[in-house]
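Only a single protein chain was left out; the remaining protein chains are all shown in position.
The block that comes next holds subunit A.
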Amino acid sequence: MIRLEKRPMPSRLWTVLTPIVAVLGTMVAGGLMFALLGKDPFEAIRTIFYDPLFNDQFAAYSRPQLLVKAGPLILIAIGLSLGFRAGVWNIGAEGQYIIGALCGAGVGLALYPSESFLVLPLMVAVGALGGWAWAMIPAVLKTRFNTNEILVSLLLVYVAEQLLASASLGLLRNPDGGGFPGSRNFQQWEAAANPELISGTGMHWGVVAAFIAVIGAYTMLSKHMLGFQIRLTGSAPRAARFAGVNPVRLVLICLGLSGALAGMAGLFEVTGPAGQISIDFGSGYGFTAIIVAFLGRLHPIGILLAGLLMALTYIGGELSQFMLGVPAAAIQAFQGMLLFFLLAVDVLSNYRVRIGKPGVA
């Protein structure tokens, strides 16, 4: 008989091993799926994990693209992880990402065609503010009326998407665009552009911000009082209360911080890789970042690695689609498996597998 026995303390070994085992499990199960679809599983796995990094034809282009894709994921996931650690569940980062981009882009476009070097910094600040404000709605509702922040933040994503559609068709539409939806292109307006900083690296200000966020979160969690309070609230809420942690303040800080980071990510995306506000601007970064946060064990360094891994499956997945004809849905299923295996293997860090009869307690 096989049964699970709760460990007194989470296993350190399994906490580190879990993501690795999950990735391996995904490779095996994903390989099986590709084989059932009639594709060579080894070739498919190699195309997803190896080719974006080392293929002669693509790597020079796709390696920097990893940073472009991972940047916003990491920036958002860092913010989310702080709240998740404290038991504050912000599921609506996608909405905060969109609103941040809208606010920042709106302020920028109001100044068009200014050539001042202050335009981009101002847009970044307003973008962060926009994301913060959007996250404050579930925060205030939670602290004032005890509503569920999961539902409120999630539903506000759909409101944000409607605002995005409306802005790209009306308020922010490019007056020189012939009636077609979408704002001016920021890449073509130097003062507001967020370009590649060093050619061929994919580094833009958003990636820089993501790295700063990783370092900042690491320092805060290990050295700062607020980091201690977040960790304590997550592991022992009652003890935290006795230790003088103000739960209202913590909810406001966690949601606000994650909203501001998501808003900044949106602003860096709209002025950089995306280039413009368009109806399809929200591309799911806010939701994928939730997976990244958990895949990274809610730890800043883990999130950095998880963001890069997730970006790899996106870019490798695209390559495998047109090189091997793997359907897009199979790639999404593959990414889903990653989270599934992570959660499944995660059981092992908190539980021990016992084979045999239950012993006398």
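Rule of thumb we're sticking to: contacts are C-beta pairs under 8 Å (C-beta built on N, C-alpha and C of every residue); 3 or more make two chains touch, one makes a residue touch a chain; residues count from 1.
Going forward, contacts and distances are computed from a predicted model.
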In UniProt, out of "peptidoglycan glycosyltransferase", "NADH-quinone oxidoreductase subunit D", "ATP synthase gamma chain" or "BMP family ABC transporter substrate-binding protein", the chain dropped from the view is recorded as "BMP family ABC transporter substrate-binding protein"
Contact with the hidden chain (one of A:26, A:62, A:81 or A:258): A:62
Looking beyond the chains shown, say which of A:135, A:217 or A:274 touches the absent one. A:274
Kindly note down the residues of subunit A that lie in touch with the hidden chain. 57-58, 61-62, 65, 68-69, 162, 165-166, 169-170, 173, 178-181, 185, 269, 273-276, 278-281, 283, 315, 318-319, 321-323, 325, 327-329
